[in-house]
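The other protein chains are all here in position, but one chain of the complex has been omitted.
Then we have subunit A:
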Amino acid sequence: MVARSTIPAGDFRTSYAADTTIFPTKTSRNFAIAGVILLCFAPLVFSEYWLSVSIQIGIFAIAALGLNILVGFTGQISIGQAGFFLLGAFTSAYINNTYAIPVFFAIPLAGVITALVGLVFGLPAARLKGLYLVIATLAAQYILLDFFSRAEWFSGGSVPASANPFSIFGYTLRGDRQYFYVVLAYVLVCYLLVTNLMRTRDGRALIAIRDHYLSAEIMGINLTKYRTLSFGLAAFFAGIAGALYAHYQLVISQEGFGIERSILFLAMIIIGGTGSIMGTLMGTAFVVLLPESMEWLSHNLKGSSIDKALALNNNITFLREIAIGLIIIAFLMFEPDGLAHRWRQIKTYWKLYPFSH
């Protein structure tokens, strides 16, 4: 969790504004804008399969972003992110179905409600040191899932709940191609929001707490307030992502949102780089694409001797879990700053090419 370390010699800033800028050079800003514009054309070129993969990456990246505020910037862990994700999904569908609040408003509202529920679980633990929050969120995960399986009025109990498609000004968006833009807009807004948050006083307070909470407290930072705030934010983004997921899938069941999914969210930010906002996106893409590529690989190996020896195709779910677990451990041991760090190194290498160090 070290900040940018590979700034080449001669690259210096003379004002605070220049130091906290999002894009250090004009080129990087132009590249970012060009990337977004290119993404706007994605639905026209992408196949159905790649479109659904990229929508998934977008949605999970928002939830992972929330988790990264908590883990990467405040130094606390939550393993209840999947529970809050699901809560956001059910809440958005519920308020949309019951109170006829348009989906457009239901999604942010679901985020707020999820954040409030999150605070109920997080408040007792936020007063204490890191590991208590892990345990509290573990309990939250189980309690929330148990609640969803009981509350038929809210989540349909054992029957999956249904959600309405996204609509705006009476126009209903249908299909992945149109929904892609909704997700893209949300990803952009959320990522800009968080990037800017980290440049403000509050963001710096969170980082100070992570780096040395005692010094932070001595400097007048209210630990309880900021820990609670960051946990609330984590739950908020999980709720937003869940709501987006609900109106994308149109059917929500709690299948596959157990503790393993929470660990998957954790894997996303560890792989991407804790404390790196762009890294979150990379990590999410990695985690979403990993099972897909494993599926592809095992499909290609079907019938070969390796497949027969290990029974790959029958056990692909277990292999996927093993791979995720091993990658978490390997990244923590060998590359604790994640893909974001690698990416910076590659960039620096090319910046100085051919006279690298």
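Heads up, the rule we're going with is that a residue touches a chain if its C-beta (ideal position, glycine included) is under 8 Å from a C-beta of that chain, and two chains touch if they have at least 3 such contacts; residues count from 1.
Keep in mind that, in the parts below, contacts and distances are computed from a predicted model.
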item	value
Omitted chain, identified by the protein name its UniProt record gives, among "FAD-dependent oxidoreductase", "Branched-chain amino acid ABC transporter permease", "RsbT antagonist protein RsbS" or "Planctomycete cytochrome C"	"Branched-chain amino acid ABC transporter permease"
Which residue of A:Ile263, A:Leu281 or A:Ala340 touches the chain not shown here	A:Ile263
Sole residue of A:Ala63, A:Ala136, A:Ala161 or A:Ala241 that reaches the chain not shown, by the stated touch rule	A:Ala136
Of A:Phe121, A:Phe166 or A:Phe286, the one touching the omitted chain in the full complex	A:Phe121
Residue in contact with the excluded chain [from A:Val71, A:Met268 or A:Leu281]	A:Val71
Subunit A residues that touch the omitted chain in the full complex	1, 71, 75-77, 79, 121, 124-125, 127-132, 134-136, 138-140, 142-143, 146, 150, 214, 218, 260, 263, 266-267, 270, 315, 318-322, 324-326, 328-329, 332-333, 336
